[in-house]
Structures are given as C-alpha cells and as structure tokens.
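One chain of protein is taken out of this complex; the other chains stay put.
Then we have chain A:
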Amino acid sequence: MENFSALFGGGEPPPPAAAAALGFGPGKPGGPGAGPPPAAAAPPTAEDAARKATAAIGPFYLMRELPGNMELTGSTNLITHYNLEHSYNKFCGKKVKEKLSNFLPDLPGMIDLPGSHDNSSLRSLIEKPPICSSSFNPITGTMLTGFRLHAGPLPEQCRLMHIQPPKKKNKHKHKQSRTQDPVPPETPSDSDHKKKKKKKEEDPERKRKKKEKKKKKNRHSPEHPGVGSSQASSSLR
C-alpha cells in the first residue's frame, strides 16, 4: 500500500507558489496575493521560512489552523446563547392571533383589511414617500378656512372610523355568561318537567278540592234546599 504522505503529495512537496495561490500555505494566513510569489530573485529568507514551516508540519502541508473553540457556531443553541428563551416561549409557546386588530385592539377603524384596498399600505409609503416639507407647521387662521365643513352627518360609505372588526367573545365572557345563566339549556327543560310533574301531581288534588267546594256551594245554594234541609235535619238529630 502506498504511503499516506505519498498519496497526499507528501513525497514531493508542492511548489509554494501554488499552495499560496490556493490559500493552503503552511501557516501563512495571508491567502492568495498576500505576499509576492517566491521567485529566483526573491530573498532566500521567505523560502527558507516556508521550508522550515513545511518541515515542522511534515507531510501535512495542506493542514490549516483549526477554528478556535471560542468561536460561536451553530453547534450551540443560539436562542439560549442570546437569552431569547423568554421570547421564544412567548411567541412559539402559544398560538399568536392572526389578525392585526388582535395586536392593536384599541386602534379605531377596519385595520384587518389589506392596505392595498384603500391605498394605506406602509410599503407604498416607503416606495413612494409623499412630497412634503421637512417640518410640520401649525395651520394658521387663513389656512383653517379650508376646513370649514357643512353641517350634517357623513354619508355611510365615509364612516370608516366607526367600523370595527368583529370581536370574538372571550372565553371568560363565555364562562361568565354560563355562570350567570344557571345552566340555561338543561335547567329550563328540567324545571318544565318538574313543573309539569307538579301540575300533574297537583291536578287530582285540585280537582278534589274543586269538587268539594262545588259540593259545599251546592249544599248551601237555594237551588237545592232539600238536600240542605235534610242534612240540617240529620244534624239536628
């Protein structure tokens, strides 16, 4: 088997110019064009130094300096390194709501619509900045005359400020409503049942009472004197 150094060109050291041009120079971090190519007229010190370096490294003339361990690479968790765990958990731990109105809930108007619809996009503001002066000047009396308005309400299509995106009910509100309404879907039916049952239970008693009342009335009424007198007589007995 061939020698490792022979395989990788160790037997015949390459010309230092070529090695330097490739950026693999032994211990020369300058890279290509860092130094002049060693020519015959060049001082022997540079060549000697190169040879000495090659001799020190031996056959491994392509060997480079290893990157330092202190260098920050992808092998470390960069989120932990930059103390971003809190942000990561905040944004990735739970579901972030999709709409802009969830981020800016107090902003009036329909802000969830794309900006291109009403030409209010920030992108267009950057791409085509409005032509205006660099400073903001107060509106003077004569300029204010331009803002005299007619009395009366605005047409419906212009009332953009009043349109708010539909807000979903919060879970808390749901819970509250549930607690406030004492089990609305179930209890009424149950109570109805109970009421009905009560009614059913009460009905025969009521009927009996009504019958007794009727009987009493009939006894005391003048239309049935016979019955009343016979009873009275029997009682007298």
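Things worth noting here:
The definition used in the following text is that contacts are C-beta pairs under 8 Å (C-beta built on N, C-alpha and C of every residue); 3 or more make two chains touch, one makes a residue touch a chain; residues count from 1.
The rule is simple: contacts and distances are computed from a predicted model.
Choosing from "MADS-box domain-containing protein", "Rab GDP dissociation inhibitor", "3-methyl-2-oxobutanoate dehydrogenase (2-methylpropanoyl-transferring)" or "Mediator of RNA polymerase II transcription subunit 10", the protein name stored in UniProt for the chain missing from the display reads "Mediator of RNA polymerase II transcription subunit 10".
Hidden from this view is one chain, which touches chain A at 1, 3-5, 10, 57-60, 63, 66, 73-75, 77-79, 84, 87-88, 91-92, 96-103, 106-108, 111-116, 121-123, 126, 135-139, 144, 147-154, 159, 161-162.
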